[in-house]
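Just one protein chain is left out here, and the rest sit where they should.
Letters are used for the chains, namely A and B, taken in the order the chains are written, and counting of residues starts over at 1 for each.
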Amino acid sequence: MGIIILPPVVEDIIPHHDESDDSMSVDSDEDVEMSGVRAPKRARIGNQTVSTGVVTPGEVVTDDPQWMRGHGTYMTPLSTSIIATVAGTVHKTNKLLSVHPLRARYTPEIGDLVIGRIVEVQSKRWKVDVAAPLLAQLPLSAINLPGGILRRRTSSDELQIRTFFSEGDLVVAEVQSVHQDGSASLHTRSLKYGKLRNGVFLAVTGTGGSGASSSTTKGGVGDGSLRPGASSGMGGVVRSRRQVWTVNTHNGGGEVDVILGVNGYIWISKHADGAAAASSTTENVSITRMEEMVSTSIYSSQNDVIAPQTRREIARLAQCIQVLVQGGVRVDEETVMGAYEASLQVDLEVGDDEDEDEETRHEGREYLEGAKSRRILELVVQHVK
Amino acid sequence: MLRANSANTQDFRFWALDVSDNFVYLSTFHVKEIKMMADRRRINGPPGGTRPAVFASNLQSGTSATDRAQRQRQPSELRKIFLKTGLIPTASGSSYLEFEPSASLAAARANPKSLIPPSSALKLACTVHGPKPLPRSAAFSPNLVLTTHVKYAPFAARQRKGHIRDSSERDLGVHLETALRGAIIAERWPKSGLDITITILEAEDDRWWGSAPDSHDASWGMMNVLAGCITAASAAIADAHIDCLDLVAGGVAAIVSDETTGASTGAPKLMLDTDPAEHRSILSACVVAYMPARDEITELWLKGDSSKASLENNDDRTGHEALIDGAVDAARGAHTVLAEAVRESLLRTVGQI
Partner (left out) sequence: MSNQRQASSASQVPHLSPAELSYLYTSLSLPKTPIRPDGRSPTQFRPLTAETNILPGTNGSARIGFADGTQAIVGVKAEVEKTVLSNETLARNDGGAGHEHGDQEGSAAVGGHGSWVQMSIEIPGFRDDDALPVFLSEMMRESLVGAVGTDETSDMTGGLKGRLVINKRWHWRLYIDVLLLSQPLAYPLPLLSLTTHLALLSTKLPKLKSQGEEDPFFDDDWAVAEYLYPRPSLSSGGKKSARSSFVRPPVTLLVISVGDNIIFDPNREEIAVADAVLAISITRDSEAGNLKLLSIRTVDPPSRLTPPGVPNSENVSMLGAVAPTEDVAVLNPATGEEEVPGVWRPRRGGVKRSVIAEMVKTALKKGGVGEEVLEGLEGVEVS
């Protein structure tokens, strides 16, 4: 079973059907009232009320002059009606009316935890791809310089700017401010932030939908995704309480860190314990130097020794996230962990089914394709309910 | 459904245009393609072109079997290579390479019977410009950025080549780039670019000129040209003092089936450094770029059916393995010339000081 070639023509239609089923069920999970109420509310558009639910561009959201125009809408100068400019759901904040698109590129907001890839190095700052319409910038003044947190920036730091971050490097950072034009300014002034290593990168849909599908610099989106259109569904990383957590993996994988960037970029890596990381480079470090140690290792591009078991579990986690994205399920700690547990369970189920010899069963066993991914999705949806 | 009543493709195409909409799409597609390939900067001649007059007397004499070029070398004997570096003063590195004319060509030159030379011998010049800074608009590169251009001079082959690079020339450029990039140590030259330009002054024939043009149309001559390009470019890079792991040399081997070679049978045999004009039928050929010091191949291009090769009895290699090994042997031969040429030019400069 080395190669799975082609579910041919017929199969091509079935998944489509499946997908719409999936996304429908997800839809109804998330906004139950919405799909139920949609039809009657629409009918009342003329009656000076606000249409809720889904609107399409050009559709009159309301004629009522009491509402204020928000994002995703416009007004003609001659009338009071507010008209949608994007396809999405209507949101009301007090008297402000806005339409949130179902699918859009990531729009940075202050405080977002994001993962970005350095695409350009300038004299005093980096340009970072964060899957937003514009490149974010990371000024040299917004990073922790090595050798102590309170050190002043010098001209020699400017000259050796590439030793901190260079083209292609991945950084985890926080959005410090958003400029007028919507571009973000990042900072890494915390021990949590810095250069990423010891793991794999994934680009999925970010907040508000797919940011990844048209990005040219992304690493490799959805190599496991079965259905191209699926990633444009409701799935993707959502802003949540915890964007970073540690998984205690099975199969001897040890601890694995997952960082979900709000922009849809994800990093899964071997757990780096601050103290352990420091002591792995030098023995007996005094506690006062500890902080200093950690802050310097954030510019390392050397991977630690990572056991094959850990690598395997990292790959499994990455695939679980892909499965979620294909299925149009939101990606957060709960669903990722659900999918991870489900994938272990599915493995057991499959293992019971097959009585072939060890070797052939092992072959490609870790690949979560078609049937397996569907099963995982089912389990996750059940679990989340 | 399709019934062609017109002799000319062009006519056929427009005839088809009338018939159905589906045809329109594709025919316009091809018209567009033709336009893309035309050179907009020059006044182009008529697309058809004309054939030069062929005189019957030449033809008759040319087609007699005795005039057909024949391989006089042993199967593992290589042609002599003339290679000299540093001939172009404006370039940071340059080289000129020439293959020894085949025995029949030498004979024909000494004692011309026909206007048409029986075969051709490769001649090419290579220039290296750089390392030089990348243009401001270019993105940062931690490595040396290599670009290769291979161009046939219009008069290089029997059929005139145009001034713009055609697909075979671009293809050669890609092959050459692959071959060289493995050899140069690119991280020694960050943020800089290196342009390698090869002009082919005389190309190897793809077949004996007198054979029917379709007899073996695969471009075997191109493989010899590539091998020459690799060797010459390697010499020019060394001449430009760019760090490289080893001098990378090109070599060609082929599996040929000639009545003349295996006297008794036409069993396909492995030959090194084949001149396509000297062989009736080449079944398979292979060109490698090889670094002897590391025993590594940076570029491999093999095509044709190598499964029929008759090897020695105690040889349990498969056809393609034998072919690759043969090409490597040819490259080793070229490497000795290459090393000698580079050393020679070095001694020359030292002598001047």
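Criterion: a residue touches a chain if its C-beta (ideal position, glycine included) is under 8 Å from a C-beta of that chain, and two chains touch if they have at least 3 such contacts.
Quick caveat, the model's predicted, so the values are computed rather than measured.
Enquirer: Looking at the full complex, which residue from A:Ser81, A:Ser166 or A:Ser240 touches the chain that isn't shown here?
Expert: Checking each option in A:Ser81, A:Ser166 or A:Ser240, the one touching the absent chain turns out to be A:Ser166.
Enquirer: Considering the complete complex, identify which of B:Leu87, B:Ile297 or B:Leu311 is in touch with the unshown chain.
Expert: Missing-chain contact among the listed residues: B:Ile297.
Enquirer: Given the full complex, what residues of subunit B touch the hidden partner chain?
Expert: 1-5, 7-9, 12-13, 16, 20-23, 25-26, 29-30, 33, 36-37, 51, 54, 56, 59-60, 63, 65, 134, 137-139, 141-143, 145-147, 167-168, 170-171, 173-175, 177-178, 181-183, 185-187, 210-215, 217-218, 245, 289-291, 294-307, 319-321, 324-325, 328
Enquirer: May I ask you to list the residues on subunit A that touch the chain which is not drawn?
Expert: Answer for subunit A: residues 2-9, 11-12, 117, 119, 146-147, 160, 163-164, 166-170, 195-201, 216-217, 219-226, 228, 231, 281-283, 292-293, 296-297, 299-306, 308, 311-312, 315-316, 318-319, 322, 362-364, 366-370 touch the chain left out.
Rule of thumb we're sticking to: only the chains that are shown with their structure count from here on.
Enquirer: Centre to centre, by mean C-alpha position, how many angstrom separate subunit A and subunit B?
Expert: 50
Enquirer: Taking the complex as given, what residues does subunit B use to touch subunit A?
Expert: Subunit B residues touching subunit A: 139-140, 142.
Enquirer: Residue numbers of subunit A touching subunit B in their complex, please.
Expert: Against subunit B, subunit A makes touches at 120-121, 166-167.
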